[in-house]
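Note that one protein chain is taken out, while the other chains of the complex remain in position.
So that you can tell them apart, the chains are marked A and B in the order they are listed, and the count of residues begins at 1 in each.
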Amino acid sequence: MIAGISIYEILTVTSILFFIGVYGFITRKNLISILMSVELILNASVINFVVINKYLYPDMLQGVFFSIFIIAVAAAETALAIAIIINLYRQIASVEVKDTEIMKY
Amino acid sequence: MDITYTILIPLIPLAVFLLLGIFNKSIKPAVSGYIGVAGLSTSAALSFYTAYQYFFVHGKVDGVYKAIVEKTVWMNFTETLHIDIGVLIDPISIMMLIVVSIVSLMVHIYSRGYMKGDEGYTRFFSYLSLFSFSMYGLVLATNLFQIYIFWELVGVSSFLLIGYYYTKPSAVSAAKKAFIVTRFADLGFLVGILIIGYYTGTFDFETLNNPEGSAILNWASTSFMGLSVITWALLLMFIGGAGKSAMFPLHIWLPDAMEGPTPVSALIHAATMVVAGVYLVARLFPMFYFVEDGFALEVVAYVGAFSSLFAAIIAITQTDIKRVLAFSTMSQIGYMMLALGVSKYEGHDGLGYMASMFHLFTHAMFKALLFLGAGSVIHAVHSNYLKDMGGLRKYMPITNITFLIAALAIAGFPLTSGFFSKDEILVAAFENNKLLYFSGVLVAGLTAFYMFRLYFGIFWGKDTQYKHAPHESPISMTFPLMVLALISLFGGFIPFSKYVSADRVGFDVHLNYPLAAVAVSVGLIGIALAWIFYKKENDLASRFANSLGVFYKWTYDKFYLDEIYIFVTKNIIFNRIAAPIAWFDKKVVDATMEGIGNQTAVVSEKIKGMQSGKVQDYAFSFVAGIVILAIVFIYLWTN
Partner (left out) sequence: MERIIFYILALIIIFFAIASVSSKKMLRSVVYLLFVLCGISGLYFLIDYNFLAAIQLTVYAGGVIVLLIFSVMLVHHIEMELELAKVSKRILIAVASLLGLGVFLTTIYSYEFIVVENSITTTTEDIGFGLLSYEAGGFILPFEVISILLLASMIGAIIIAKGTKITNKNNDSL
């Protein structure tokens, strides 16, 4: 519990963070930037897990466990994504989204 | 009597077929010949053993040759309707086993010489084994469906062997013709089988043939268009039999089938497969005889008689020796059909049935002999045509004598095998139907004439100058000739009626001397005419042919039956029926489907821009969609 701060305020912050991530995901033209936006979205959800755990069910730890799992998965995902991006860069010498639309039509 | 070992009779050739077929390239030709002969010898030995056991040791129970059946259910439809696989041993199947064994074994031995040096030697022997397997299976079948399966298998082997020289267009088209015509006829057979199965609820021969059984007594009264359904089924099955046995008007494939190697013609298109139709009618003889007073049987008799006469007339004018023999085969099978058709069921009245089977046996021997002799001649002269032959008796003594024996046998010369069987056929016909009897006598005379025309044309007649002096064939080819000649000569003394008869009891036959004298004298007249026309080179024959004018031309062209078929199929079926249907299929059915496809393609071409391939565009649609759904379901749809 943070003294004087209600759950609404924290949830507002995380919602804003989430939509910033969505905005970044859609507007950015670079694969690494997109990856970063995904991190933002994930972090917003992690904070939600933790905060709801803390404010509503303080005697349980499920939220924390889920946060840990999400962080682990996110780390794995980042490692894989960066491996793919680097491999892609070797092949087409670019990490721009506009160069990776072979799958259109 | 335990007869399980008889399943080995068909299975050994099957094994040989698989062996030779799979290791086609890796087996030396000489070895494959020995394998084929060895396999068939084993089957033949087993067949003889079975025959001995059945006829002389175990078969006769209370004076009747009971059928012995060993079978297992293969497919079960209902309580009574099931398809079995098994072996059925009774006098006619034993008789056929012997025929197939002898002829097939002789042909195997003969082929080792005849096909020597041929590229597809191993392939040839594997096909021969396949055919032997199918034919044994057909003969031993216990029910209609099993016989149908093997019926088609012999059709396939026949197709493969006619088209053996597959680089020759004429052989390929002959193979196709044979297959299509017989297949077309087999459609009738199949429909007949299904009708029988539907009404009587069984395919089993023993159940169907029981004269007191429900198939004959009860269902025969269910009528359709004036005839009982069983009669219809029998007639339809007879169409199948007529297709295989080359009865008019489904005979057109048989002359063309002579494109195959000559041993094949001897085995398949003279001795065994083409008599499958006769065997089928004989197999179902009680049904044919008892249902509706034998109406179907009468049809069989008339079709047989007409085919017999028709083919004999055509055979006179043909110049290709194998074609002459082919028409002769058709004519003789017509004889067998005629004999079956005039037969009755019990005791001595069943003479026709027995005579038919007897003639089947003797005919298989002498006709195989004729074909093998012709093969020997063709082997020496490298031509199928009479004009390239003449005076060969000096070069090929063994072929000459054996061919002469066969010709005498088929002409019904006294004391040869053909004399006895033919005499019995004519007696049976005389006792039942005078019209058929006269046609039979006429055919006997024609047969003698054209056979001796052939004989004199090949071995006497003009002294043709040959580029390479023809020589007698090797021992592997003459040995079968001699064996078959012996059987053709003395086969008539087998007391056939003791063993094979419609009611399986057996009876005694005695020569009917007046009728025999008529037949023999007609035969002798035929031979004499041939002697006058063809013994020495003269122009009597051509003068006579010219005096016949148009009729000769018609006969020479086989009464234009092939052309009629072509006309009917091409002009009527193709143009009038098939073409409009094809148009409908293309322009309406296909066009609808293609239109739907094309419209889909056009629409997708227009909207494919939505698939930009950019992940973010998809993500945007996704997010926007979720937001909209959230708005709708949380705020607008709250009731």
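In the analysis below, contacts are C-beta pairs under 8 Å (C-beta built on N, C-alpha and C of every residue); 3 or more make two chains touch, one makes a residue touch a chain.
As the structure is a prediction and not an experimental result, all values here were calculated from the model.
Asker: Quickly run down the residues of chain A that touch the omitted chain.
Answerer: 1-13, 15-24, 26-30, 32-33, 35-37, 39-40, 43, 46-47, 50-51, 54-59, 61, 64-65, 67-69, 71-80, 82-87, 89-91, 95-96
Asker: Touching residues of chain B against the unshown chain: what are they?
Answerer: 620, 623-624, 626-627, 630-631, 634-635
The rule is short, and it goes like this: only the chains that are shown with their structure count from here on.
Asker: On a C-alpha centroid basis, what's the spacing between chain A and chain B, in Å?
Answerer: 81
Asker: Okay, in this complex, where on chain B does chain A touch?
Answerer: Spelled out, the residues of chain B in touch with chain A are 608, 611-616, 619-620, 623.
Asker: Could you list, by residue number, the parts of chain A that touch chain B in their complex?
Answerer: Touch residues, chain A against chain B: 22, 25-28, 34, 97-98, 100-105.
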